[in-house]
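Reading through the structure tokens given below for one structure.
Selected chains from the complex are presented in situ; the others are not included.
Should a chain be cited, it is by its letter among A and B, assigned in written order, with residues numbered from 1 in that chain.
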Amino acid sequence: MSQSSFGRKFAVTTWGESHGKALGAVVDGCPAGLSLDEKDIQIFLNRRRPGQSRYTTARQEGDQVEILSGVFEGKTTGCPISLIVRNKDQRSGDYGNIAFSYRPGHADYTFDQKYGFRDYRGGGRSSGRETIGRVAAGAIAAKLLKELGISFLTYTHSIGPVSISHLHPEEIPNNDFYMPDASAADKAGEYLNQCMKEKDSAGGIVECRINGVPAGLGDPVFGKLDAELAKAIMSIGAVKAVEIGDGIQATLSKGSKNNDGFSIKNNCVVKTSNHSGGIMGGISDGDEIILRAHIKPTPSISLPQNTITNAGEIQNLEIYGRHDPVIVPRAVVVVEAMAALTITDALFSNMSSRLDRILDFYKK
Amino acid sequence: MSQSSFGRKFAVTTWGESHGKALGAVVDGCPAGLSLDEKDIQIFLNRRRPGQSRYTTARQEGDQVEILSGVFEGKTTGCPISLIVRNKDQRSGDYGNIAFSYRPGHADYTFDQKYGFRDYRGGGRSSGRETIGRVAAGAIAAKLLKELGISFLTYTHSIGPVSISHLHPEEIPNNDFYMPDASAADKAGEYLNQCMKEKDSAGGIVECRINGVPAGLGDPVFGKLDAELAKAIMSIGAVKAVEIGDGIQATLSKGSKNNDGFSIKNNCVVKTSNHSGGIMGGISDGDEIILRAHIKPTPSISLPQNTITNAGEIQNLEIYGRHDPVIVPRAVVVVEAMAALTITDALFSNMSSRLDRILDFYKK
């Protein structure tokens, strides 16, 4: 599988750069018969679109998606779905002063080392705009999962030192940060205002909860569901840690506390706790899947920074232009998209795990 | 790629169960010309072998590896290297009382859901013995990397609440826990003794530092080096979180602190700090790569636990048999092996990133 593709059975290939003509994705392996139009995808893209609050870059992009293939008379055909979003507000002049600098915290230096070459217009393929392809593809996965009763709840868990203290889903759309806690959102706003005043930036945590996933997804050993999720989430730029279930807290716990017991309720197997975050031995257990993505502070800041140019000259760099003081809120939908892609792929991969079910499938 | 394979160019496929005849691995894509014999692999396997301290299971296994193919006159041939370790001390009688129970914290229930079937003799494919294949393959990767000047320093960073306060590599082999801090190791021993007395178990953190990795490994977007490492590490049973560089601490930092500046030293590009952990934009930057694996407490404990049988009967389960009160020390070499496999694969995948280097390669 090539570097720009994700997934085995439900596979997405993304392309495009921050300051090129367009960005897009090809979704391959989507089953035939799913109702799909551009609005389904646009809803997801709008959640990551810039320019929606004072805490995001002022770059103006409608990020309108066009479906170029794979849908006929309102339904998917089983053939690859090609999606395109044209760039509009490229304004590459903004990046003039950084064209030959290695911006700290960015991939400028490493791209130059790898390719002997760098798209100096603003990150190119390593820009956050790259996530448009992920989100567009994830929207299709999420729509498909909804048909199977699988739903996502994704939100900002913390910004800098400010964490949520409750989880009220209805509050998520009511603040600039997609936080399920209005009071925490207020404090996060204050913290960010202070960061912006200091020409600095902040990080934070995105949490994602997935309900309705059937037990049995994921494979033992290398194809564990949590391993696939970890790759999916860590592949998002700026993510520096991934947790499943109790995550880092589990290391401080003891077996007797951390183990989830089993019981019977209404004739169904239930777990008496969910420290595992819905995955046991790499396989979904039917319970809520919980994961967290830890995101570093936005690297583009206006404060002067020590760096060098690609000619090796030492430089004191100030980055102007349009940058988010925190990318966490816009990363919420990206985390959800990557989780949706991963779960969909696992669902399809799992269909051949038992001979009896294969016989059932083909004997009809 | 199938569920039991890892890697694209340097690929390992593992097989075998805890209580089967044998376990093993097939390493495919190892270049011709590497000096290799069984001792190279045995050194790694001995680091995870049970029965070496009072803190590990008493199961007696020599874990002697045999090379079945791919090596001729002491050198690799470029063809697949098949490795086998025979099981000796299977003693499946030990598992009698848990044959029909879903052990809390184990994969019993999820395997049953996935396969309609479970190897009740002690975890089967989800047992920690599965890691033999990983470690054997990782030993080959590590030997190959050594030829390129790439080295690993891997150790226990914490057990339960006891963390190291310094990093003295020479102390690692001198305690039962592979801790680079003798005093922390003493405290960890006390903590574990208490756990064992309480019939309970502990978790902890493994840290891995990789030096000598050239800049340029890893790909933008889905094939980021940190994403591949996250998958590799999270695929190890009992790992619940993965961090790269500053990891979770980065979310509390600010851009001005978290960004690593660049400078020039002895005519070379250097970073003035390494919060990123050696990876920028998913591509290695030539600096030390740092990662941490967070490991949950051993699920097998002797304390009674509430669970059910596969017939749906509620049960109060006590697990006897031979279990590690903490698996962190034995996981050290597993983390190192998975990191070595990942780096090797990235090294090979990177060779075609630039046309000028491809022309050089083939023009000789």
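In this section, a contact is a pair of C-beta atoms (placed from the backbone, for glycine too) under 8 Å apart; a residue touches a chain by one contact, two chains touch by 3 or more.
Predicted model, so just to flag it, every value in this text is computed and none were measured.
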Check your understanding: When 2 copies appear, how many make the full set?
Key -> 4
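Definition applied: only the chains that are shown with their structure count from here on.
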Point to revise | Distance from chain B to chain A - Cα centre to Cα centre, in angstrom | key: 26
**Study point:** Residues of chain A that touch chain B when the two form their complex
**Key:** 1-6, 8, 14, 102, 104-107, 109-111, 113-117, 125-126, 130, 158, 160-161, 195, 198, 200-205, 215-217, 219-224, 226-235, 237, 240-248, 250-264, 269, 272, 276-277, 279-286, 294-301, 303, 305-308, 312, 314, 349-350, 353-354, 356
